[in-house]
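With one protein chain withheld, the remaining protein chains of the complex are depicted in position.
Showing subunit A:
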Amino acid sequence: MDDEWKPLLASERAGESYPDRGVMDSLDPKSKRPFHVEPRNIVEDDVPERVSAEASVMSSRVHYYSRLTGSSDRLLVPPDHVIPAPEEIYVYSPLGTAFKVQGGDGSAKNPSIVTIFAIWNTMMGTAILSIPWSIKQAGFTLGIIILISMGLLTLYCCYRVLKSPKSIQYTDTSDWEFPDVCRYYFGAFGQWSSLLFSMVSLIGAMVVYWVLMSNFLFNTGRFIYNYVHNVSMSDSEFGTNGTDRVLCPFPGTDQGSNCSVTVIFLNTNTTGPTVFDRWWSKTNTVPFYLVILLLPLLNFRSASFFARFTFLGTISVVYLIFLVTLKSIRLGFHLEFHWFESTKYFVPEFRVFFPQMTGVLTLAFFIHNCIITLLKSNKHQANNVRDLSVAYLLVGLTYLYVGVLIFASFPSPPLSKDCIEPNFLDNFPSSDVMVFVARTFLLFQMTTVYPLLGYLVRVQMMGQIFGRHYPSFFHVFTLNIFIVGSGVLMAKFYPNIGSIIRFSGALCGLALVFVFPSLIHMISQRRRKELRWPSALFHSFLILLGVANLVGQFFM
């Protein structure tokens, strides 16, 4: 065979027609050619997509650079802004065709409606229960004016927070949150103070939750006990008569009224505090029972299980709106306008206690520490400001609706408007079925949100102090003891959620709503030499408002 005569290293004879070659032996250089398949679309007849020259050279660059450093070295890793968008990434199949990657880069993009709903859902908190009380503190007309103005003010500050990462040049801020922006402008002080104030709002919310949960659990237990043992509580509570009872739990504590109301419990049929009353007390025992239920839940490593129950919050708010509508239809409107003087049953339209309302509303409209993250998943980023404004409008309308209706329908001739409680559900007896349902919904919802809040506090604190989210069971348990302990203490000694909300709202709002966004905006404008007098004046005024808000909480 002529193959035997072939030299060992045959130089290739180019130009030969390859099909003429007979048996391919293993020394044939042609058989050593690399595997190559012409790109061909075997599914359809379309012309197959070829990779562009830019993509091809970028690929060669990335391959080459990856050989220059160790595998764990991040020095020559392509940054995000250099990698093409997902729509431009091709996948090569072994058959040679290239097809585009469909779909997003992992983060789901939501239409505007979903984003608006997510913002509304996140903002709707327990502050909704305090809105009628805060309107009462500020006066009806002044209250409405303040609600609208605070909504607009916090919306503007939220807009500033949203725009703050964009003003940073030369750096990729695509995954920054507001505390990162604070750290960029103010260094470590900015990072730690924004963390601190964020903690204030979170821990304040958790304390409020504990007080409310004790309240709702107490009332639920009471309702069940009364229902089972057929006990009627109507005589020992001061309130209206009839089917739609409204209570005044603390008559005679209204401020500024000339007449004092003496309440005498004349019912001799009732015995003293029963055994049940001793073991089921709103301030003495129920807060401690909650510890058994909730402290274990706080120690879980991950809170993703509880995140599934966010729908409970929406149901609770919707039910509250329905409840408020029904009650106001049944009770009717009781409004009288006394502009500056207070009467026996009504409060003036303009009162000096309005800082209490601004404090509550600061927390009611607070979303500034996570708005950037929430709006990142919006499909059309250009609509972010519009969607944010619509969300704020809806939140404002919800608060306005609940607050105005409760205030207006509060039966004033027998009861004074001053009786409206910081938690307006307290104005209804524990035997009221519809309110019982509301309390149960809210109890369930809070039980599922409480561990989520605890997880957020733990992640932020442990992450900043120790660098890890779960340093050890001992660390996490100590933190949880502290949080739960503060909740229990508040529930026992000072269960006035109106005060807790307004102080924590004014405090965390000072930094994250008023001072930092305005200051950052002025600094970035000055760096770009665009700071003008009107802007500087307006934003300094905002900072002053924030400070006045906090100071006002202590004096009024």
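Things worth noting here:
Everything that follows uses one rule, which is that a residue touches a chain if its C-beta (ideal position, glycine included) is under 8 Å from a C-beta of that chain, and two chains touch if they have at least 3 such contacts; residues count from 1.
Definition applied: contacts and distances are computed from a predicted model.
Taking the options "Ras-related GTP-binding protein", "Transmembrane channel-like protein", "Histidine-containing phosphotransfer protein" or "Exocyst subunit Exo70 family protein" in turn, only "Ras-related GTP-binding protein" matches the UniProt protein name of the chain that is not displayed.
Across A:Ser60, A:Ser304 or A:Ser540, the residue that sits in touch with the chain not pictured is A:Ser60. The residue touching the chain not shown here, chosen from A:Thr69, A:Ser149 or A:Ser472, is A:Thr69. Although one chain is not displayed, subunit A still touches it through residues 11-15, 33, 36, 53-54, 56-58, 60-61, 63-65, 67-70, 73-76, 78-79, 81-82, 169-172.
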